[in-house]
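With one protein chain held back, the other chains of the complex are shown just where they sit.
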Amino acid sequence: MTDTATLERTREGTTASLELTHALTQTLYREARLLDDEHYKAWTSMLAEDLHYHMPGIETRYRRDKTEQVTDLTRMAYYNDSKPEILKRLSRLETGTAWSEDPATRYTHIITNVEVELTEKADEFRVYSNFYAYRNRNERDEDSLIGNRIDIWRQVGNDFQLVKRRAILKHNVMLSKNLNIYV
Amino acid sequence: MRFERIGREPDYSRYMDLKEGWLDRRIFSDADIYEEELYRIFARSWLFVAHESQIPSSGDFLTTHMGEDAVIVARQPDGSIRVMLNSCPHRGNKVCFADAGNTRRFVCNYHGWAFDTAGDLKGMHEEYCYDNGDIDFKNHGLKNVAKVSSYKGLVFATFNGDAPSLEAWLGDFRWYLDMILDNEEGGTEFIGGCIKSVMSANWKFGVENFIGDAYHAGWTHDSGCRSMNDGMPFPPIDMENSYHASVNGHGWEFGTEGVGDLVLLGRPKVMDYYNKIRPKMAERLGEMRSKIFGSVASASIFPNVSFLPGISTFRQWQPKGPMQFELKTWVIVNKNMPDDIKEEVTKGVMQTFGPGGTFEMDDGENWENCTTVNRGVVTRHERLHYRCGIGRQIEHDTLPGIVYRGQYNDANQRGFYQRWLDMMTHDELGKMPARPEPQLGNVAETRDLPGLFAL
Amino acid sequence: MNDNIADLVDSRTGRQSRSIYASEDIYRQELERIFGRCWLFLVHTSQIPKPGDYFRTFMGEDDVIVIRQKDGSIKAFLNSCTHRGNRVCRADRGNARAFTCNYHGWSFSPDGALSGVPLENEAYFGELDRAKFGLIPVPKVAEYKGLVFGCWDANSPSLDDYLGDVKFFLDVWLDAMPGGSALLGETQKMVLGTNWKLPVENVCGDGYHLGWAHAGAMAAVQSMDLTGLSVGNSGVDLDGGLSVAGMNGHMVLSALDGVSGYAFYPDPKPILEYLEANRQTVIDRLGEVRGRQVWGAQVNITIFPNLQLLPGLNWFRVYHPKGPGQIEQWTWAMAENDMPEAVKAQILENQCLTFGLAGLFDNDDGDNLTACTEQSRGWRTAQMDVYTNMALGRSGKREGFPGDIAAGLVSEHNQRYFYRRWQEHMMAETWAEVPTYNINSLTEQEAEHA
Partner (left out) sequence: MLDRPLAPPPVEVIVAVTQALHREARLLDNEDFEGWLAMLGKDVSYRLELKSRRFRADRSPPLPFGPGVIFNEDLGRLKMRVDRLKSGFVWAEDPPNYIRRAVSNVEVLATQPDNEVRVHSVLVMHRNRIDGTTRLLTAARTDLWRGEGQAWLLAARDIVLDHSVLPDSNLNAFF
């Protein structure tokens, strides 16, 4: 079971217009700021109902090893979620008893290398970006998650909604006790 | 094998009194005690190294750690499994840098020494530079561990040639293990891949949490329970019909209501699946175990493996110094499950007990703080309370092991630290007491899988 | 180890082995014999005014919570659950009716009592003896005019005796004005790769580095309107100030002009007006010497082992050790409660300009302290010595002041006393072996010694 059809690059040279690139870039930044500020309600309003949010777990393997680690959805993944599943995870924060999130973690998402492409669907756009997500909590707990993302964003009126995201964390061993963050 | 250390030889019994129910915090932070643990516990115990399904074919391998020693686990052409140090006998370099894969040879990057999957030295770069008599290929292979054995898919290895058999090591705990390993025809497998994370915590905190700490679930995981179960808190525990069972330092705490862990997984389809096979499970494992499976439960195999039956997360706490461990997480499923159920289980595990899971996120914070607060010289000399349920031991007709009534209990934790103390204080494992004496003799359901062999 | 310690410091000649800044073994012994034995600063009463107010800090490397009780008293506890040892409080400060552990939900009331155990009847069958499992209290907590200290050692002298003669100088901030004192603002925390003793010795006596290390900062502030104030420490001015030691290990540097603390202010007018308006009140309360000469001057007070407060410059600092080569430095601004709000605002503003985390002066010190520590780590360098032998044997008593006093702010008189006290504690098995010396008890030999 693989899920690559809509994420794969379908046509070369389908660069989006300046205005569209710009609007989507600003959308990514806004999304990052909402996550930094823990405005999860506002963030989830940016997610499409048919969202698929995937962050595979990746092993270190030799080059000759052809095991498909990124797109095979049957393998272990940090996230392999639909929108209701994301909402379920987030509902933990609304219980008031998520002790480890109190006092709050401080986050910064840095989003860069944004590329926007047209897809075969007129209202959907493929967006590549890199993320650097920094977390700091307690006295000196800190860690950095770095990786790249491939998204599909859909235009809905004047706004955009995230339809698909594959975030690839460039870590083998995650150097932290948990992943209380979305990238 | 005997391990001698020049360092100090403290009287470890002063770090705990399990009859009174307390532990000294220094066992969670002291560097000397940690070094001693590596010798006396990790170098002498049977350690989990792989599930057979991870290396199904000849040449399949994975790399892991036994204590802090890096090892390769490799499937041989004859179907057996070997475990060897991941270190070249020439200059000590790592010979395999991948987490997993398939190969015919492990070739060292440094001077090209090449080993087959059994670890035998087969050749090297510029072989002619060695004169006759310079090198004996037979004695310069990858060092194999002393013994390898498997129980229903779980492969264990030990550096200790004098170790008792794996069967004796697991003892009657196999009666419990069969609930996850043998609840359905076809046995189990691991889902592909492994999620690893690092915590600044002592490895024992993870093990003891899974071995018996039902008590933290309702509090630590209130938010997780509510998010997975439509706003409902952790279910009330029936203290009459729930238990702690401990065998040789392994432990399983469980209810008998049959659904608790399955509810917390938050996947109705998985619940339906198990309810469908439950009558057959009762035929295979008997009435009692079919009632236990799926209940609120957690378990650990001494020294450093834990799992949640029903929720299906399977994990190992790899020590990396007194104040750090690496947590490896897998998903264990029944081989005969349909693909969509396997997918549901996998998604459910990662949503609850992956690093981004609704339960897991709160545990790490606790274990880290339990450990790091002991940096203080005053703090680390204070005792900790392990007395809960100390008077509730019972004899049970069906349940083997040292059994306590009531799931809220520190009994299995005390059993784990008793075994820890036994190993730290006994030079000869053969003289270590069984806790308890085996009650079941040969467990009827025990069977060997192909690949079992011992060096 | 004791013999070794005897060789490591010679305060008669002003010599220290560099190993005292690098050795792991020495550090462990310091945690036990200095931080486990001395009175350590916990909190200023102004930081936890109401019942339930708490503040988290460290005593050595032990994490403690300091809490204002219902009856107004202050208690301190190890921040560690008695059940599995988890931290029970992870916030820096706040107000709480209970501290509840994340792990199993044991909760402790502000007086440390175990007040709640989830499932106490179900899991413990009501048999848990709660009285035995309260938070571990810091056995001795005492206050001196707003400064709250804690001590682990049951045999220590009282806080009053521990402070001894240095109270003469402490009162210049704590008791100069009827309204008393306060700390302002949030804690500014910073990690420094230095042994904890180096910043202490830097501020306790090192007037020598100012003109050189801070030349850049001086150049910048000299563009300010100094209104003719004499700083008194950019050159060697033996009449401008005093180096005071011999007070149970506490040290003071003090200028004597009554205004130099505010020399770095771009606009010192409001503060000068405040000093002017209240000078007589302070003279009435503290006498001519302290009221006219010390109040308002630059005064560096060091309370052994790790607290430094500088009335005048108005910064207040604690160093928490984190291993032999690292500290956390916590800084606040100081004020008198009688100061008008505008003056307090100015103090905060100027602190961030001069001695805050990004202060012009502070930015010069960090790298020097770090490098002094790192350069003591090598096998060979650790065997070498460093020297605090400036102006040896030029001290004595001085009319109107306590302590063994050397003239001027540029000498190493105070540092020698600091290392001497350090050595006395490190060699003593118990408090009984630690000498007490205030001015009146100072023997001739000891005076000569310094």
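Letters A, B and C name the chains as they come in the text, with residue numbers starting at 1 for each one.
Basically, a residue touches a chain if its C-beta (ideal position, glycine included) is under 8 Å from a C-beta of that chain, and two chains touch if they have at least 3 such contacts.
Quick caveat, the model's predicted, so the values are computed rather than measured.
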Which displayed chains the hidden chain touches across the whole complex: A, C
Hidden-chain contact residue, picked from the options C:A22, C:V43 or C:L360: C:L360
Residue in contact with the excluded chain [from C:A22, C:A96 or C:C151]: C:A96
Of A:L47, A:I111 or A:V183, the residue in touch with the unshown chain: A:I111
Positions on subunit A where the hidden chain makes contact: 18-19, 22, 26, 28-30, 32-34, 36-37, 39, 42, 102-104, 106-112, 132, 134-136, 138-140, 142, 144
For subunit C, the residues touching the chain missing from this view: 46, 50, 53, 90-96, 182, 184-194, 213-221, 223-224, 266, 328, 333, 335, 341, 344-345, 348-349, 352-353, 356-358, 360, 362-371, 374
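By our rule, only the chains that are shown with their structure count from here on.
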Distance from the mean Cα position of subunit B to that of subunit A, given in whole angstrom: 33
Separation of mean Cα positions, subunit C and subunit A [Å, integer]: 47
Set of subunit B residues in contact with two or more other chains: 220, 362, 365-366, 369
Junction residues of subunit C - those touching two or more other chains: 90, 102
For the subunit C and subunit A complex, residues of the former touching the latter: 90-92, 102, 191
List of subunit C residues in touch with subunit B within their complex: 28, 31-32, 35-36, 58-63, 78-80, 82-87, 90, 102-105, 118-119, 122-125, 127-128, 133, 136, 152
Subunit A - residues contacting subunit B, complex: 1, 55-62, 65, 67, 69, 72-81, 85, 88-93, 95-101, 138, 141, 172-181
